[in-house]
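Complex shown without one protein chain; remaining protein chains in place.
== subunit A ==
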């Protein structure tokens, strides 16, 4: 097809960088999950974020996001139970009409193309177009039709926009396939939506969970079959390893399915992945892959046997988003805590997977800077394309909750993976603490008893407290401290990278320093006594892109405010000027409508009302 050819062309060029309203893909993911989760409170939160996106976007808000938000708003109104059905029909109606008109708008050519034809092209069920027609030109439809329409359109948006954007890094060639699939799904839903709607709310959570788990298992089974199929075909483990890493369209399709499930529950997917026979191999499984238990030397190096790693790598690579990595690691620690020493592979594989994921993440950052995307063979085997940020403190918590012989090592991996490391002494204390706990005192030497803070660290809480204290005190010597605090070999590597980079970077800033100081001093003098000040914490601003502060994580929720105050303007300067200053301005023809808002403010009215006396 001509279309797909044209699309494949630009894909080879370096990807265009676009400016969007969300800070990161993880946030986008989070909003999508929020919108589609079915829980009103979470949906409202997601809608609030969407409204903030709209503010950031100016007039460039993506259409599909707008349409989704409007439809979700209708659903929330519906479930709130405060509205009559006629009112709901009006709300649903507008949202649906807007969806059909706006989404087809871009496909319109100079001469108007009938909506039906466009809808067919875009796999929008034809009855949705009919519904729109009724809403605008005909008899107002019933609420039940609007509800159904809303659900079908939301599903269409999820498949056609949200899910595809989410999997965009691997979209492209399998687009046609997905299209067909979406079509099939859409028609399916069209038929089933009634019954589904009736059943869903009654389903007990447990059963829902079980069903979902089953679904994930099925998909994982199809993944395994696919990978084993490749092995069977190639008859060689070496070739198979290579083939696995060049993930096929089948694998990508499976991946897309799991990602869909991921939106319903990350926990369930993580659980299913840790079932026997998935990331934790069964004996049979290992045999097929020709992995012998005795030559599992790799296992002692905190490494997953290569063949097994390659077997799962494409799947993990696709799944390890910021949120899911967090969930998976937490789940892994939790499972580690539960499993007894007796079970054969489980603890070993859990430990090694944790180590692999953490190491991969640490390395991802370093490599990304050096490697061009074209140096693919190594890149293909990686788990992360770029480094992600996790809730480290929580991970440390989980890690310490599941003590085993490997805890100090895992802890060290976590500590060195943190982008804002804990202070050196805190790290040392923590490692020491964990090694005492696991009876391996020799591995880490006892920290100096002359602790700078004078406060020994015994618990996570005190550690967190300390970290917070340090963060506040810090600010200035951020970078310096960073180099000092690196623990372990991985951390050192990391810092070397950074140091090299710093050297190659031209630093025009330094030269101007003296001149700038003069200017800044002058400005500061002018601002003396004002609420405006020059930010001069010795922050290396150039290390932080716009919208980011030292010590600020990428978690958008950090920007939420819990307290704020509202202020209404009592004295609008315009209202005053209008009457007195310039008679020539006071156009007598201005209609009442304009003036009304300006003559009496809300608070004036309030005052007048409260002064009224009724007999």
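A few remarks follow.
Here is the rule we use: a contact is a pair of C-beta atoms (placed from the backbone, for glycine too) under 8 Å apart; a residue touches a chain by one contact, two chains touch by 3 or more; residues count from 1.
Note that in this section contacts and distances are computed from a predicted model.
Per UniProt, the protein behind the absent chain is "Polynucleotide 5'-hydroxyl-kinase NOL9"; the candidates were "Polynucleotide 5'-hydroxyl-kinase NOL9", "Phenylalanine--tRNA ligase beta subunit", "Signal peptidase complex catalytic subunit SEC11" or "Eukaryotic translation initiation factor 3 subunit K". Interface residues of subunit A facing the missing partner chain: 7, 15-25, 48-49, 51-52, 54-67, 102-103, 105-106, 108, 110-112, 122, 157, 160-161, 164-165, 168-169, 171, 369, 386-387, 472, 501, 508-509, 511-512, 515-516, 519-520, 523, 526-527, 530-536, 541-542, 544-549, 552, 554, 556, 558-574, 577-578, 581-595, 597-598, 602.
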